[in-house]
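Only a single protein chain was left out; the remaining protein chains are all shown in position.
Should a chain be cited, it is by its letter among A, B and C, assigned in written order, with residues numbered from 1 in that chain.
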Amino acid sequence: MKRNSWKEYQKQIADDRYYYARSCIRQNFFPGSEKAFIDILQNDLGRDLLDDPKHSSCTGIGYHSDIVPLETIMTVVARQFALMTEAGYENFVASCITSFGVYSEILATWEEFPETEERTRENLLKATGREFRKPASLAHTSDVMFHFREEIARKAKHKLVNALTGEPLHVVEHIGCHYAKIFPKSGIGGSEFPYVLAGMIESWGGQCVDYPERRHCCGFGFRNYLVQANRGYSIANSHKKLESMAPYKPDFIVANCPGCAMFLDKWQYAIAEMEGTTYGENGHGIPVLTYEEMAGLVLGYDPWVLGMQMHQVDVEPLLDKMGIDYDPAAKYLGRNGKYIGKPASAVVNGCPPDTLYDMRE
Amino acid sequence: MAKYFDMLMEDVRFREGLNSCMNCGVCTGVCPAAEFYNYDPRQIVSIVQTRDEEAIERLLKGDTIWYCGECMSCRPRCPRGNTPGYVIQALRTLSQKLGFFAESEKGRQQLALKRIIGDNILRTGYCIVPRLVKPDLHPEQGTVWKWIFDHDKDIFPQFTPVYMRHGAGALRRLDEESLGEIDRIFEVSGGKAMFESIERHSDRKARELGYEEGADQRYMMDVFLNNSNEHY
Amino acid sequence: MKKVIIIGGGAAGMQTALRLAERGIEALILEKEAEAGGKLRGWHALFPTFTPAEEVLTELRRRIEEKKIEIRTRSEVRSLTPKSVTLADGQRLDCDAVVLASGFTLFDAAIKEEYGYGLYDNVFTSADIERMLNEGRVARADGSAPRRIALLHCVGSRDEKVCQQHCSRVCCITGVKQAMELKQRFPEADIFNFYMDIRMFGPGYEEMYREAQQKCNVHFVRGRISEAAPTLDGRIQIKAEDTLTGRPLRMSVDMLILLVGMRANDDSAALAESAGLQRSPSGFMAPRDHFLHNVESNVEGIFYAGTVTAPKNIGETLNEAIAAADAAADYLNE
Partner (left out) sequence: MASINFGYTISKPRAIDVDRNNLRRSDEILHEMPELQTCIGCGSCTAVCTAGNLTEFNFRRVHTLVRRGEYQGAYEEMNKCMLCGKCRLVCPRGINTRGVVMLIKHKLGDL
């Protein structure tokens, strides 16, 4: 897709020594992605990243559900910074878009309303006896992946191209609202044409798809998903995006935000069950990847090691397209190869039941 | 006497989010909530900037302020540098402080959010943990999640060495000391007070609505599940 | 014989020179472009009478030649004082007074990224449309005729996000004019003007607005377009709020036309700096006052004509040029 302004939105991304902040949704639904990020950084790229057992959630989901007051989340964030300071790190990386937005917002608020920073320091000292320095750099994990995209491209085992036709794969990139809509200058490429995922996709051989609802929210909307009575809103927004992107026949969706990745995957299931509608090829859903999974596949990681069996929408059609070698039978095995049964079949994976890998067996 | 407006002005998000609105509608044009609810962020900003106390009270007690999904799509576009999303956050915070949230169907849902997300933060140090996403309350999570939920101890440990145990890694159990710190943070910074306000006013309203036991599990499940469908 | 240097060879500069000549004062026009005429060049027809811009320009040029007034083209000014002007090449020209008539710069629509100008086919600016009208061929990128057209007011005006908080005034009437011209060429097309306020400040403007509504059936939607995105069939999907109904509105159009505003020239800061001139927050030059000395600068011997001080239409510009010339002449005759 055409964009010409992304170079005007650049930011300093630290090259090493990261203090890692874990994401609630990422670890729940994509633990393999989280592991992949850490492994890629530490093993493939030889960088230093600290996973501090003492750190916690930023409580951002509570904050944006309005049950956690601003002063409280500021103090929780201050505690994270204090732990970073004590560990001797200064490059903070959050693995969640909402967290990244929260950290950006709080740092900006402290700048503009210094009294709030003072109050936070008092609260933190009172509650924990800790003190903190602000991070020298704040980045989202995808920023770091973007930073190393060329290095990853050089180590690539697979490209984002159709192994049969040699054509670049068509990729829908979904950014996640809080990445750059709150502070356009805090995101690579700004809020209108974010380049953080597009940069990876293009460096790794794929092609981005621009479609009318590209910038639209996935529909999480915090209270709008978390409370069942409101979920009609949440699914309707994903529905709107999927309807808008389907005519472009994307080979897969890659999401910047853990929540978006989960919703774009799960809502395809719900829509298929409710209406029988699927948006991918021959009656299947569109595979939804996290950027860690995308990087992992490019670097030759096994899809089941990446945890892609935890997706509701089968990823096999994409793996086959990319010519990735995987063991269909191993997909749903538990730890140590233990047989633990399989998920029930679903319309989104192409009725009639029983899933792709059985047919291959 | 501008009571509510002054209280709102104490919230930095309100001061940051409200300059002056010229009613261009750019915010509503891209608002996901405006698309699916009878909702118009422009009108919210327009109302608060009139400083009409009665109108603001109607907002604080009504459903309208609870439709926003806080995606902040409105923020980068406003030609007057307003942030309707911040104004909403300030209104919601005040509505909960004053107990007005309990007067509307959507507002009452704050109890469910407090009990699900809020209590879980204090219990685990995270907003969400796998055991919280029960398939029967989350049918949309699908067949694969059901399978994961039923076999969590065989699945998650493939990706983390410390599933529900102390240590470093995903889905670990946070150490007691850290949990204690988080608890004290909520104590000193008003988090607990907010939770308490939500519980107290929900209980009052529950009894008012004829739940003899007050804001018990039955009341909570009702606010969690029921939709009058009068919001579109 | 006293000599005045006029910076800018557009409508304001030429009219100032003509008036000075009448007052027996020598005028030298410095034009940075290869040709005089300023923004009138490349403009098609002028509101509210649809008078060809070329007609006005030709007549001004004829009078300039008749009065044998010198226009020095390709002459960019680096700095000025009341008694001299220094060109970019270092050459210094002495004079007895200076009239600054350097006009304005059109807002670059690409800065409003959310409208995709320069990225998406079929997103145009009002200036593009004037050019097409001059070329006698208005069409979509693929050459086909539009069936639905949207014109967006206030692009680069009344917008803090792009540091243009002022109103450019003439875009509203330009939008009405172009809507009518397009309707005339494409009678079957539906035309929608998206506006926040319709500012019909000139003689005959309101009447023209009404005619566009009643005779040409141009739709006016009160709402600023939030974003534009490409569709699979090469059209543009736009989103806005129809604020009079309080509901979001979406449609796809064959052409999206951005009515770009007027902004201060990039070199206005440097010029002001060099001569100690005051500028208003909008970046335009600030007259000594807005009532009794609105063509005089805060520096004795330096005068203003036309849009160098604020957005204006051609008529106002031509009148102001006469006032500026008279003020300069009176100053020299003191």
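To be clear about the criterion, contacts are C-beta pairs under 8 Å (C-beta built on N, C-alpha and C of every residue); 3 or more make two chains touch, one makes a residue touch a chain.
Here the structure is a predicted model, which means the values were calculated and not measured.
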{"item": "Touch partners, limited to displayed chains, of the chain removed from view", "value": "A, B, C"}
{"item": "From C:S144, C:Q184 or C:N217, residue that would touch the chain that is not displayed", "value": "C:N217"}
{"item": "Hidden-chain contact residue, picked from the options B:E35, B:E181 or B:D203", "value": "B:E35"}
{"item": "Per the touch definition above, residue among A:A14, A:M84 or A:I271 touching the missing chain", "value": "A:I271"}
{"item": "Touching the absent chain when the full complex is considered, from A:A229, A:C257 or A:V315", "value": "A:A229"}
{"item": "For chain C, residues in touch with the removed chain", "value": "190, 198, 210, 213-215, 217-219, 222, 239, 242, 244-252"}
{"item": "Interface with the unshown chain - residue positions in chain A", "value": "228-233, 235-236, 239-240, 270-271, 273-276, 347"}
{"item": "Residue numbers in chain B that touch the chain omitted from display", "value": "34-38, 139-140, 225, 227, 232"}
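The rule is short, and it goes like this: only the chains that are shown with their structure count from here on.
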{"item": "Chain whose Cα mean lies nearest the overall Cα mean", "value": "A"}
{"item": "Comparison of A-C and A-B by number of C-beta pairs in contact, larger one", "value": "A-B"}
{"item": "Rounded Å distance, chain A centre to chain C centre (Cα mean)", "value": "46"}
{"item": "Geometric centre distance via CA averages, chain B-chain A, whole Å", "value": "22"}
{"item": "Contacts with 2+ other chains: residues of chain A", "value": "192, 215"}
{"item": "Interface hub residues of chain B, defined as touching at least two other chains", "value": "30, 35, 76"}
{"item": "Complex contacts: residues of chain A adjacent to chain B", "value": "22, 24-25, 27-28, 31-32, 34-35, 51-57, 59-62, 64-72, 74-76, 79, 101, 109, 112-113, 116, 123-124, 126-128, 130, 177-178, 180-182, 184, 191-192, 215-217, 219-224, 226-233, 235-237, 240, 266-267, 269-270, 307, 309-312, 332, 334-335, 338, 340-346, 348"}
{"item": "Residue ranges of chain B in contact with chain C within the complex", "value": "22-31, 34-35, 40, 42-43, 76-81"}
{"item": "Touching residues on chain B, where the partner in the complex is chain A", "value": "11-13, 15-16, 30, 32-33, 35-37, 66-73, 75-76, 89, 92-93, 96, 106, 109-110, 112-114, 116-118, 121, 125-130, 133, 137, 139-148, 151, 154-160, 166-172, 174-175, 177-178, 181-182, 184-191, 194-195, 198, 223-227"}
